[in-house]
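Report on the structure given below.
One protein chain is absent from this view; the other protein chains keep their places.
Right after this comes subunit A.
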Amino acid sequence: MLHNSSAAPASTFQCRTRYLLLPKYGHLDSEFEDALAENSAEGRFAVADGATEAICSDIWARLLASALVKQPLPDADEWERWLAEQRGAWLEAVRGLPLDLFAEMKLAEGAAAAVLALQIEPHGGWKALSVGDSCLFQVRGEELVGAFPKTSSKQFDNRPPLVRTAAVNPALPNVARGDWQSGDNLVLMTDALSQWFLQEYEQSQPLRTTLEDLLAVAADRAALEQKINRLRDSALLRNDDIVLVAVDVWGDERLRP
């Protein structure tokens, strides 16, 4: 985290969720390997980024994101057991898929995904769990008051830790906690968009405005593609699948954004 809020916590919360997603340039929607899931009633949100270099990672990403919002986030001592359940579900999901020789060979190597989950807690706190380079940003007004697990655009590389279907040297999740204030925007993004967003922060751009500009075209596919592809063409944004989940949270109805 960049720093934690010290304001008095709210006792209850409401939230509004907006999201956008877009496959990498030159790819079909059916080839999209990122995933998102939400359980607004419980204040849980998740994104997952299926590893491109593996196969059936899209299935793994969707499965992990869904599982992360279904129940309270697993604690460190529950992680292995929780993961074993998800691995079983993945094996079940890929069994019987019509795959050719090379897909079968690749499947033997297993799938992988980065995950990020957020739990908004009723008394003004939040908890996040991460494996990999999808990021949570806490935006207040135009300011970034928290970023997890990456805090700089320079921290991204091609080898993030991933949650793998193969049970070899499993990466353990990082956990962060913080407090939210009414009107805060808690935003989950997969890696390419996270890196770009941190660049915007490093260049002192007004972050709420930046976010709203993006979300304004979320429902208009042509406009979204135009905006994102312009960033990609100018090398500001890596060509990758993108997912953004923006959660506006407030504890007092009068402060509803």
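Note that a residue touches a chain if its C-beta (ideal position, glycine included) is under 8 Å from a C-beta of that chain, and two chains touch if they have at least 3 such contacts; residues count from 1.
Basically, contacts and distances are computed from a predicted model.
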- Message: As a check of understanding, state which of "VWA domain-containing protein", "Glutamyl-tRNA(Gln) amidotransferase subunit A", "Copper chaperone PCu(A)C" or "SUF system FeS cluster assembly SufBD core domain-containing protein" is the UniProt name of the chain not shown.
- Response: "VWA domain-containing protein"
- Residue of A:Ile55, A:Leu136 or A:Val163 touching the missing chain in the full complex: A:Ile55
- Item | Which of A:Ala76, A:Met105 or A:Ala219 contacts the chain that the document leaves out | A:Met105
- Using the touch rule from the top, list residues of subunit A that touch the missing partner. 25-26, 30-31, 52-53, 55-56, 58, 97, 99-103, 105-106, 158, 239-240
